[in-house]
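The structure under discussion appears below in the form of structure tokens.
For this depiction, one protein chain was excluded, whereas all remaining protein chains were kept in their positions.
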Amino acid sequence: MIAVLFFGPVVERGGSAELKMAFSLGMTLQNLRDELAARYPYAFEIVCFTAVNGQHVRDLSMPLADSSEVTFMAKFSGG
Amino acid sequence: MIAVLFFGPVVERGGSAELKMAFSLGMTLQNLRDELAARYPYAFEIVCFTAVNGQHVRDLSMPLADSSEVTFMAKFSGG
Amino acid sequence: MKDVVRIQSDDFSQDEEIAALKASSKRMGGIATFIGCARDFSEGRAVSEISFDAYGRMAVSEMQQLRLDAIARFNLLDARIVHRICTVSAGDNIVFIAAGAEHRAAALDACRWMIDELKARVPIWKKEITSQGDSWVSPHP
Partner (left out) sequence: MKDVVRIQSDDFSQDEEIAALKASSKRMGGIATFIGCARDFSEGRAVSEISFDAYGRMAVSEMQQLRLDAIARFNLLDARIVHRICTVSAGDNIVFIAAGAEHRAAALDACRWMIDELKARVPIWKKEITSQGDSWVSPHP
């Protein structure tokens, strides 16, 4: 399973802070993103950062490992 | 009379923190400076700012009023 | 001694943070700090409160890395970052950044760089609560 986390403005547009998604061998971050973006198009309009296990990832072709924690995030507004 | 004040590094080179100098009609800041610089050449080597009554003065041709407070100062090093 | 990088709900004390920063070296000649506060007005609307959401684990690790990057980049003697995650009212503190260096230029440069970087790379989001409703803040690009 892949744990997907959403925060703040993305939760507001997607309705859920945490999801479990099925893991399949060879799946990439882009595959996961595409699947979620089709389900939550309004939320993904504002997604501009992606993290895997708490690290920024820019290359969405990255293969995912089972049990990864993946976060799709809106532009930050802390500080 | 003109009150002349020295501070910090200028006192160290001149020996006195406060002097009284005779006032004469029409005397300029430059006249006063010349007289003091002849008396305290070592102190005046490091003088680079002049104040009259607590205000920076850059134009030494300024005529002095009786009872003025004049300060010849080394480069500042506060902060 | 409190951690050099923290996320917390409580307010912080500048005196405590500066004392902790100074404890690292007697060679520190300049300390620059930045405090971000909640404003009562934003984009033309009165704001009564601000609340925050954060990806806490990642936010702390990004702030820790940011601190190390600033120390290396500006040759700092020490640096500290505190970000509150809670609901604050106008005038309340939100974030504290401190940079200590031998000389003032490095401390001032580092302080500005750290708050700019924090806003760009630390996963924290701000929601403004107004009498007309709440809205998540979208930073200008």
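Which chain is which? They are A, B and C, in the order written, and residues in each are numbered from 1.
The rule we apply is simple: contacts are C-beta pairs under 8 Å (C-beta built on N, C-alpha and C of every residue); 3 or more make two chains touch, one makes a residue touch a chain.
Just so we're clear, the structure is a prediction, and the values are computed from it rather than from any experiment.
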item	value
Displayed chains contacting the withheld chain	B, C
Full-complex contact with the absent chain, from C:Lys22, C:Arg57 or C:Arg73	C:Lys22
Residue among C:Ser13, C:Ser51, C:Gln65 or C:Ser135 that touches the chain left out of view	C:Ser13
Where the missing chain touches chain B, by residue	5, 7-9, 11-12, 46, 49, 51, 54-56, 71, 73-79
Chain C residues that touch the omitted chain in the full complex	13-15, 18, 22, 26-41, 90-91, 102, 104, 107-108, 111-112, 115
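Simple rule for what comes next: only the chains that are shown with their structure count from here on.
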item	value
Distance between the centres, which are taken as Cα means, of chain B and chain A, whole angstrom	72
Chain B and chain C: spacing of chain centres that average the CA atoms, whole Å	48
Whole-Å gap separating chain A and chain C, where each centre is the average of the chain's CA atoms	26
Per-residue overlap in chain A, given as positions that touch at least 2 other chains	none
Shared-contact residues (touching 2 or more other chains) in chain C	none
